[in-house]
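A single protein chain has been omitted from the complex, and every remaining protein chain is retained in its original position.
Moving on to chain A:
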Amino acid sequence: MIKQVENPIIEIHDLSVAYERKPVLWDVDLSLPEGQLIGIIGPNGAGKSTLLKAIMGLLPLNSGYIQINGKPLEEMRHKISYVPQRESVDWDFPTSVYEVVMMGRYGQLGLFNRPKKADAEIVMDSLRKVGMDEFKNRQISQLSGGQQQRVFLARALAQQADIYFMDEPFAGVDAATEKAIIKLLGEMSAQNKTVIVVHHDLQSVAKYFDWIILLNMRLVASGPINEAFTPELLQETYGGKLTLLTEISDLIQKHRFPNRE
C-alpha cells in the first residue's frame, strides 16, 4: 500500500542505499504530504535512520534522487532541521545548553557573522518551548537523558525550518519529556510544519502520527495511519519475527477495542 500525494513536500524516487555493497535500502519510492506528523516504522536494521540520513544528504546514494518541495536538497537545506540520535555526540564536550542551541543558528549565520540579538532571542524562545530556559547556563554533561533530548529539540527549533527530521526522539526519555515532545509536535503540525520521526515503539504509533511509512529494507507501506497501520502490513514489515508478531496482534486488538479504564 503506497499512497502517492499531490504536491508532495518530499518526493523520493527509486532510492537505494548500500553500505559496503550490502544493500540497506532497496528501491524506495514515495511521496509525503505537507504539514503532517509522519512516522517511520520498522524492525531493527530496517534502514529507518538510513532513510532519514539519505533524505538529508548525509549518506551517498547508490541510485535514485530526492526532491524537497520540488527542488533539489541543496537549495532547500535552510528549510530542513535535524534532531540526531542522542548517543551520536559526546555529552562531555565543554559547552553549555545555550551554546548548543545556538548551533541551530550557525547555518543561517555563515562564516563571518557572529550571533546577534535576534539569534539570541530565537534561542531563548526555543529553550522556553521545550521547558529548558532555566537550564540555559548548565554544562551539557550535567543533563539527564530527557533533558539532552530537549536540548537537541530546541536546537532544531532554533533553525526555524519547515521540515523536521527526528531520529528516535523518544528513545530512553522520561515520561515528562515524552509528553513535552508530543505537545510540541502537535503545535508544530498545527503551524503546517512537516515532522518526520523515526520511531520503534509500536504501542504509541496510532496515537502520535497522521501518516506512517512502514520499512524493512524495502518500502512496505506509506499512507495515512488508518489505511497503513493494519495487521497485514505490519506482519509484512515485521514478518518472521514470531514474538513480535504476537505483540503486534495484541496491539491491534487494543487498537480496535480501546481500553476504557
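Here is the rule we use: a residue touches a chain if its C-beta (ideal position, glycine included) is under 8 Å from a C-beta of that chain, and two chains touch if they have at least 3 such contacts; residues count from 1.
One rule holds in what follows: contacts and distances are computed from a predicted model.
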Among "NADH-quinone oxidoreductase subunit K", "Manganese/zinc/iron transport system permease protein", "Copper-exporting ATPase" or "Protein GrpE", the omitted chain is listed in UniProt as "Manganese/zinc/iron transport system permease protein"
Out of A:Asn62, A:Ser96 or A:Gln235, only one touches the absent chain, namely A:Ser96
The one residue from A:Val24, A:Leu37 or A:Met56 touching the chain left out of view is A:Met56
Residue list for chain A contacting the dropped chain reads 20, 53, 56-58, 77-78, 80, 82, 84, 88-90, 93-96, 99-100, 103, 106-107, 109, 111-112, 139, 155, 159
